[in-house]
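A single protein chain has been removed from this complex, and every other one stays in its place.
Up next is chain A:
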Amino acid sequence: MRFMLLFSRQGKLRLQKWYTATAERDKKKMVRDLMQIVLARKPKMCSFLEWRDLKIVYKRYASLYFCCAVEEQDNELITLEVIHRFVELLDKYFGSVCELDIIFNFEKAYFILDEFLMGGEIQDTSKKSVLKAIEQSDLLRIYFNKADA
């Protein structure tokens, strides 16, 4: 996977993860172009599209679009599964997740994503072990906070 974007219906970027180092200017342009294309698509249209030399897989959850760019040889369906698994993870962690959870806890959303995907590849397919890793690091944080106090 090249990158993953989360953006709202209003075209606000909520999360971005680039798995190949990309210059800031290029990132911005790609995000802008892609958002325009995806947001213009009708609900019944296909979740996959070809864009430049990449395949775009997106899915809308409530007001949020989850959008992944994968290479041509990659499987779109599994990418869709990846998106869904990520949403499930967010949902488990935040409890009935909504856009605001991601806005206000965007660093946590990143941490979850980082435990799930790494370098664009699935790191762990087990929801349980991903959430366990997050839980453990949260505990660690609390432990340090306590040590501070």
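Please note the rule applied: contacts are C-beta pairs under 8 Å (C-beta built on N, C-alpha and C of every residue); 3 or more make two chains touch, one makes a residue touch a chain; residues count from 1.
By definition in this document, contacts and distances are computed from a predicted model.
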Just by its UniProt name, which of "PAT complex subunit CCDC47", "Transmembrane p24 trafficking protein 9", "glutathione transferase" or "AP-3 complex subunit delta-1" is the chain not shown in this complex? "AP-3 complex subunit delta-1"
Can you name the residues of chain A that touch the chain not displayed here? 13-19, 21-24, 28, 62-63, 73, 75, 78, 81, 94-96, 98-101, 103-104, 106-107, 110-111, 114-115, 118-119, 121-126, 129, 133, 136-137, 140-146, 148-149
